[in-house]
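Got a structure for you, questions after.
One protein chain is absent from this view; the other protein chains keep their places.
And now, chain A:
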Amino acid sequence: MRKRVLALGLCAAMAIGAMTGCSSSNGTGETPKETTAKGQDGAQTEAGKPEAKEDLKGSLVFAIWDNNLMDYIDENDMVGKFQEKYPNADIEVEKIKDDSEYWNAMKMRTSANQLPDVMFNKPFTLSRFKDYLVDLSGLEASKNNELASGYAMDGKVLGIPMTAGYEYVYYWKDMFKEAGVEVPTTWEDFEKTAQTLQDYYGKNDPDFMAIALGAKDEWPDYPYMEFMPALQGGNGQNWNDMAKTDAPFADGTDINKAYNKVYSLFGKNVFGKDPLGMGNDQVTSLFAQKKAAIIALGDWGLQNIQSGTDDASELGTFYLPVRDSKDDPFRVIVQGDSFMGVTTHSKNPELAKAFVEWFYSEDWYPGYINYVTSASSMKNFPKEKDPILAQSDEQQPDKELVMYDGGGDNFQAIQNDIAFDYKKLGAQMFTNGFDLKAELDGLNTKWAEARTKLGIK
């Protein structure tokens, strides 16, 4: 009898579980809102009370994608160190494979009201998640951050950049010397340098690549396709400004000029015999083995290159020279990277804020920022650049920094509507029969239609 009752109970539990699991869209939709509202109220009333820190308790989910950060967290017992200050708090670090997967997961969780307590953003995702991020402008970490206020939306700091991201062109100094080329300082020089290297080394090695680019993955062309339009005119707000016009790809615009330069470079035989046949891992490893002379990557790329070679003594860097002549300013992209934010779905927003504050404090941040090759974004914890990366600054002491914005609501709405993927466009430039002019004309038409459809002025 007892068994029967138990069996029936289990059946009922399964049935109820299935039904509630599938029909709770309203329920789950409402509960976190209430929690959030309370949390935010709490944040205002308790702000500035240091004694409250000791009373903070609960658990947090901290979602990341960065392998270097994960390694550092594991090796240095981040949770244990945080618990020394907040003994009643617990943190679950959730590692997601890469940033693409990360955004997919975060989008799904947003719709299910299940965002982690603390999440990261990139400049181009801040706008997408802005309704789900808490204002962190009151935190000391925000005040001490060099870049956070520059990315504020409606006066709210929605994420605190963990690093300041710079883009570099890595090269082998000994290979340059042997081929008799200098570090280029204009776009024309850059093309000539690449061609000379290809001609010099390619005659004996058909697999040689003057410039390594894993175009099969599409995203590795971002230093050219994503940043060059902003560098061309020195306008970090280029994407947002494009959203204000009907024909942003017309002749004479920054993006038109930049993409024509890229098209000209990609059309030269300087990327080896088949750039579309290889991914970033493959070409980075070939570059590390000196099967390529140049590769454009972010500061994060240095660790990958160093791990692929035994001798990095001849490794050097310079900034991508986009300018037309030496009289033009030499522009360099800088962007806040990995914006740490607290989500409105957090059940413990005060604890989450305390965690962000702790993360950027001397208890954690200095160790981490010295572990990675990226530059510090914190005024109170400046960091000397890695000697290899510092060579770029020595080459261009008069550089002009362009603070990059990934594009706001209007740009992203148009981008999504017309499926504008600049990284895919870059990869397509390597294909036979690609017509850039026709492509840009087509984009202009679609862009104007999308603006009308979406009512963007």
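FYI, a residue touches a chain if its C-beta (ideal position, glycine included) is under 8 Å from a C-beta of that chain, and two chains touch if they have at least 3 such contacts; residues count from 1.
Keep this in mind: contacts and distances are computed from a predicted model.
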The chain not rendered here carries, per UniProt and among "Stage V sporulation protein R", "TldD/PmbA family protein", "Urease accessory protein (UreF)" or "Sugar ABC transporter permease", the name "Sugar ABC transporter permease"
Sole touch to the unshown chain from A:Gly138, A:Gly234, A:Gly279 or A:Gly308: residue A:Gly279
Contacting the left-out chain: of A:Lys192, A:Lys291 or A:Lys383, that is A:Lys291
From A:Asn68, A:Asn380 or A:Gln428, the answer for touching the chain not displayed is A:Gln428
Residue list for chain A contacting the dropped chain reads 4, 7-8, 11, 14-15, 18-19, 21-23, 29, 103-104, 107-108, 110-111, 128-129, 131-132, 207, 215-218, 272-279, 282, 286, 291, 412, 415-417, 419, 421, 424, 427-428, 430-431
